[in-house]
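One chain of protein is taken out of this complex; the other chains stay put.
Labels for the chains are A and B, by order of writing; each one numbers its residues from 1.
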Amino acid sequence: MTEVTQNLPPIRRRLARNRARNQTGSFQIPVWSDASWIVRIALLVGLLLVLMALAAPWIAPFDPNAQSLISRLRPPVGFERYKDGFFFGTDELGRDIFSRCIYGLRLTFALALAGSVIGLLIGGTLGLTAGIIGGVFEEGIMGAVDAQIAIPFTLIALLILAVMGSSLNVMILVLGVYGWEQYARIVRAEVKKLLQMPFVEAARAAGAGPMRIALRHILPNVVSPIVVQFTLNFSNIVILESTLSFLGLGVQPPTATLGSMVGTGRDYLPTAPWIVLVPAAVILLLTFAVQILGDWLRDKADVRLRSR
Amino acid sequence: MLTYVLRTLLRMAITLFVIVTLVFFATRLSGNPVDFVLGDGITQEDRQLLIAYYGLDSSIGTQYWRYLVSVFSGEFGLSFLERRPVADIVMERAWPSLKLLLSAVSFTLLVSVPLGILAAIYRTSVIGSVVMVIAFLGYAVPAFIIGILLVLIFAYTLNWLPVVGDGSALHFIMPTLAISGTLVAAITRFTRNAMLDVLSQDYMRTARAKGLPEWLVILKHGLRNASITLLSVIGLQIAGLAAAGSVVVESIFAWPGIGDLLVRSAILRDYPVLQFGVLSVAVAVIVINAVIDISYAYADPRIRLAKG
């Protein structure tokens, strides 16, 4: 093989190598040895964040809401005026930023996960059924998708939060509604494309019912775009939550989420940047890890890439 | 094809009607402008006086009917706050938003399509990883963090760029970058994934077998086919942006845009502005989507056949 590839132009050589590599890995469950360095880092970071979120009550050095008005806006360790024990400094009410970050991470994680899963379930189901059943049903769903796409989601969130008041449950509802139309649209588009594919037609000719076609032939093939969309959606939700906080509509204070810490701390960026930079860095790590992992999973799940 | 266009148009009309109705009732449910802007520190009698003055005292059904009648005669009402026609207000804001949107989309396409192709071709090498890391980073940072950091670096510290409004070409640089972060990340990544899908397709092999140069194969066959998926994604992203995606950036840069207007009117319950603003955005988004749908059908022969 080596001799062959050397005669190919560089791009093709690389592609050939890709194929070769994928071939060897194709019979294994995607594991450590198979992952690139960046994926390994993402895995580690992701794992670390999950652990931190789960163990928040045990590892947070302070009560995240305990104030100390006399030691407001203290900088992180290593700077002048650092307050002992408060590694990442204190915020505008003298609360420990590290502890708030850990609890904020916990809540942000829970919110984003709940939101993404709800959105996926609603949108995926609707898109899949619309694509397969077609007809008036499809028209109806796609009409709803169009309506949803055409109204700014921030506005919808704003209205929901205004009508129902902002509480955790409402927040989950809002974040859950977010993105359903993208799942629906993408899944339906894929389904439409797949239904034209020879192997589906073959299955149909062989007498497979719509349910069987959906589950056996279509679903495995739409996993790839769904996984990609899920990861986009997950980090979008983290960002949406911080945007709502930025607009003053997030979870009620003093409860911390990563987004609300960034949102309320932004006025202090020139004077006490750590208030924003620390939770922003955590948001970044979280979304970054999720996306790298999602991308990696996507490669693993891709039927065509794997089988060649 | 004609029936397809007609059907699209009909669906647009229904979508708009649904949106108008939903927004009307949602805003009415969410409270009364008198409670948000005009009404602190006035007696209940005076409160009723204002409610009557703004025509909010009749039943919601009557108000809805009155609104529909005036909409069909082309009257969208006066802002509660500014007491001038909402069409004037929204038009004043639409152009700055559109300019920013165009600027962001052009920038994104210029940057992310080449990056995406690079990342697909050099998938396993350092180049691919670096491109993807940059793209993921763009995704992981909320737009307002990018915005505020840009302001701090290029305006506050270096004094290179102006920070307020849309007065000159220089004013566009920071808002464009801030908005494009997410967009560049999304498009880069979709370009890459679409290219990956395409690169492993049979027709690519055929094209190569015909002895075409590699770059031509990629551009002509690869990009053309990848553009199908790309189109729908770009459509979705632009739609999201044209909507309220840029609210936060508009606020940071005091950009006199429509996102800022919509959020303000939602928070203050300025119904007429909100209704007309949402309607305008919805029309814009629906038109963009219809154009993309049609070009989608044009780009993918399978769908074109199916629809025709």
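One rule holds in what follows: contacts are C-beta pairs under 8 Å (C-beta built on N, C-alpha and C of every residue); 3 or more make two chains touch, one makes a residue touch a chain.
Note that in this section contacts and distances are computed from a predicted model.
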Undisplayed chain, where the name is taken from the UniProt record, one of "3-isopropylmalate dehydratase large subunit", "ABC transporter substrate-binding protein", "Secreted protein" or "Dihydroorotase": "ABC transporter substrate-binding protein"
Chains shown that the absent chain touches, full complex: A, B
Listed residues B:S251, B:Q275 or B:N289, member touching the removed chain: B:S251
Residue of B:V71, B:L109, B:V133 or B:L161 in touch with the missing chain, whole complex considered: B:L161
Touching residues (missing chain, whole complex) on subunit B: 31, 35-36, 38-47, 49-50, 52-53, 78-79, 81-84, 89, 92, 148, 151-152, 155-156, 159, 161-165, 251-254, 256, 264, 267-268
Touching residues on subunit A - with respect to the absent chain: 67, 69-70, 72-73, 92-94, 162, 165-166, 248, 252-254, 264, 266-272
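Throughout what follows, only the chains that are shown with their structure count from here on.
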Touching residues on subunit B, where the partner in the complex is subunit A: 11-12, 14-15, 18-19, 22-23, 26-27, 29-31, 121-125, 129, 132-133, 136-137, 139-145, 148, 152, 156, 182, 186, 189, 193, 196-197, 199-201, 208, 214, 218, 232, 236, 239-240, 243-245, 247-248, 259, 262-263, 266-267, 278, 281-283, 285-286, 289, 300, 302-303, 306
Sites on subunit A touched by subunit B in the complex: 9, 11-12, 14-15, 17-19, 21, 36, 38, 139, 142-143, 146-147, 149-155, 158-159, 162-163, 182, 185-186, 189, 192-193, 196, 228, 232, 235, 239, 242-243, 246-247, 259, 262, 266, 269-270, 276, 280, 283-288, 291-292, 295, 298, 302, 304-305, 308
